[in-house]
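Only a single protein chain was left out; the remaining protein chains are all shown in position.
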Amino acid sequence: MSKRLLSRIGQSLVILLLVSAGSYGLIGLMPGDPIDLMIQADPRLTPEDAARLKALEGLDRPLPERYADWLWNALQGDFGQSRLYKVPVADVLVPRLGSTLLLLGLAMVLALAVAIPAGVLAAAKPRGVTDRAINLACFAGVSIPPFWLALLLILVFAVGLGWLPASGAPPAGRDTGFGDHLLYLVMPVAALSVSAVASYARHVRSAMIEAMTEDWVRTARAKGASRARVLWRHGLRNALLPVTTLVALDIGTLFSGALIVETVFARPGMGKLIYDAILGNDYNLAMIGLTLATAVTLAANLGADALYGRLDPRVRTGGGSGL
Amino acid sequence: MSIAVASDRPLWRDPVPMICLALLGTMVLAALLTPAIERLLGVDAVTVDLFGRFQPPSEKHLLGQDELGRDMLARLLRGGQVSLLVGFLGAGLAAVIGTVIGLLAGYLGGRLDAVLMRMTDTVIALPILPLLIVLAALDLGKLGLPEGLATSENASLWKIVVIVAMAGWTTTARLVRAATLSVRSRTYVEAAVASGASTFRILWRHVLPNVSGPILVAVTLSIGNVILLESVLSFLGLGIQPPTPSWGAMLTNAQTIVWEAPHLAIWPGLLVFVTVLAINLLGDSLRDRIVGV
Partner (left out) sequence: MTRPIALLLALFLLLNPTGALAKSLTIGLSQYPSTLHPTIDSMLAKSYVLGLVHRPMIIENRDWEPECLLCTEIPTFENGLAERVTLADGTEGVKTTYTIHPEATWGDGTPVTTADVAFTLEMGKNPRSGFVSTEAYDRILDLEIVDGKTFTVTGDRITYRYSQQGAFTLLPAHLEAPIADANIDAYAADTLYQKEPTHPGLWFGPYRIASVDPGRAITVERNPTWYGAAPAFDRIVLKVVENTAALEANLLSGEVDMIAGELGIPIDQALSLEKRIGDRAVITYQPGLIYEHMEANLDNPVLADLLVRQAILHGIDRQAINERLFGGRQPAADTNINPLDAIHVQVERTYPYDPAEAARLLEAAGWTPGPGGIRRNAAGDKLALTLMTTAGNQSRELVQQVIQAQLRQVGIDIRIRNEPPRVLFGETVRKRAFDDLVMFAWISAPENVPRTILHSDQIPTQENNWNGQNVAGYANPEMDALLDRIERELDPAARKLLWTDYQNLYAETLPALPLYFRANPHILPPWLGGYRPTGHLAPSTLWVEEWTDAR
């Protein structure tokens, strides 16, 4: 392991710590508490009851003290109880994490399946008609509000044609095949992939253009290999590494997209869970959600960085590569 | 990479950015002239007509009526004012933050550069939306802000401007840093350094004017992002609060009304889409010419 990688890991841990402290503090700054809401919903409850219950949950202690406690326990692997669900946070999180990872995974695979051919085609003849058309489509992809795209899909395929379920996940407690499951995934995956396709295709295109200028690609061309063969066999192989890196760097964005898509399609997933936990003052749940999302993103970046850095000495200097 | 045929052609001879510019001009004009348009059509965005809920387009209401019977066109115009305002203010604020960071990193270099750029990369990579939700859920009134500001009807607008700026400064920082790096070694900067000018003075008088092009590009590109982000947060119920309309906020309840009045769900999103697309295409053309990637 290189010294540089070690220092990057160190930096990532510091970032993780900062993000966790920052979010804990911000959640703590939000006024009011769900316990106060209970008074509203039950005529038998009094403000004394609310104060007593808050003290029982330790909410009367100063924020830094509570954060230190949380951090200490978290470091020992104890992420505490969820206030909203009254069970250890992992019990709530694990099933939802699975759902979100499935959504993210499928969206990523679909996006790559579309973006790689599109990017290669665009790079085949830079500034040609195909390139310009693909580029326009990419701009449309990153400019469309994701929640509106999801609404449009619902309008067309659920309201209009009635082909797909408007929202939700397959029913719990009933016999459902994998086909049913897929049916519920079609629109969320489609909605999530569009902006990913757009940014991936642009990555593929620029990586391809760069790869095509490499000496040995030129050599292959000089040896008489057909243009298509050079493009797909030699160019793409060389472009894949930088593309993988950029895709890994885009995970954070994809996760934000998952939050929106889960909200519109009412899928029980991580994004929705974090949203509810933040608004419900469920510290432990919100913290594990935010920390996990950040950690996964940072780990992906780190991995990409390590991979790229090892294989291509030019990026070892780090930082600010312009655009 | 631009969809322009050739970037050496002057901007005004290239049809794509010109179409975008015309479109955006129309949007801004419509936003500025909203009161006049409302008077002309005899409608406004606030009059409630409980008997006209979900009515399809008619002669009086060109785009139909919303869930409270308000005129959809007037609501869209008012919403456009808000969305564009947030876009410009947010991108402006983001540009200020990004420029300061980019200038410092590019000009001073060394450790500071490394730290600032690492910060920038991190912000780009983080799952930003969940973190912004935490910010958006804060209540300004309890943060010791001046009472008048925190409790005004526009409080949600100022809040969203700050929030989107905190997410949107990274593009500017990177572009400005790159440009500063190339300006730093120019003779006039070196001459200024030799004459003993202060760092601030050099940055302000010599570097900043020469990186204004990249800043323009960055601002353009981030206006689109900011409008998009505002619409997402408002859609989630964390951005612009009713009765102020914004394109995103108008879609907050769309999931329940898609069955009853699909037309209500189409317009606001379409406007966000078209506006952001036009801004992005324009920004791309500018980048091609000014930064040259």
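Every chain is named by a letter (A and B) in the order it is written, and numbering of its residues begins at 1.
Methods note: a contact is a pair of C-beta atoms (placed from the backbone, for glycine too) under 8 Å apart; a residue touches a chain by one contact, two chains touch by 3 or more.
Please read all numbers here as calculations on a predicted model, not as lab measurements.
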Selected residue (touches chain absent from view) among A:V14, A:L56 or A:A228: A:L56
Residue in contact with the excluded chain [from B:G109, B:G213, B:G237 or B:P262]: B:G237
Hidden-chain contact residue, picked from the options A:G32, A:G105 or A:G128: A:G32
Listed residues A:L84, A:I134, A:L236 or A:A304, member touching the removed chain: A:L84
In subunit B, positions touching the absent partner: 46-48, 50-51, 53, 67-68, 137, 139, 142, 151, 153, 155, 237, 241-243, 252-253, 255-257, 259-260
Contact footprint on subunit A, counting only the chain that is left out: 30-34, 36-49, 51-53, 56, 81, 83-87, 91-92, 94-96, 158, 165-168, 171-175, 265-266, 268, 276, 279-281
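Convention: only the chains that are shown with their structure count from here on.
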Separation of subunit A from subunit B, taking each centre as the mean of its C-alpha atoms, in whole Å: 23
Subunit A - residues contacting subunit B, complex: 11, 15, 19, 23, 26-27, 29-31, 126-127, 132, 135-136, 139-140, 142-149, 151-152, 154-155, 159, 167, 202, 205-206, 249, 251-253, 255-256, 259-260, 263-264, 271, 274-275, 278-279, 286, 289-290, 293-294, 297-298, 301, 318-320, 322-323
Touch list for subunit B against partner subunit A, complex: 1-3, 5-6, 105, 113-114, 117-118, 120-122, 124-131, 133-135, 137-139, 142-143, 174-175, 177-178, 224, 228, 231-232, 235-236, 248, 251, 254-255, 258-259, 262, 265-266, 268-270, 272-273, 276-277, 280-281, 284, 287, 291, 293
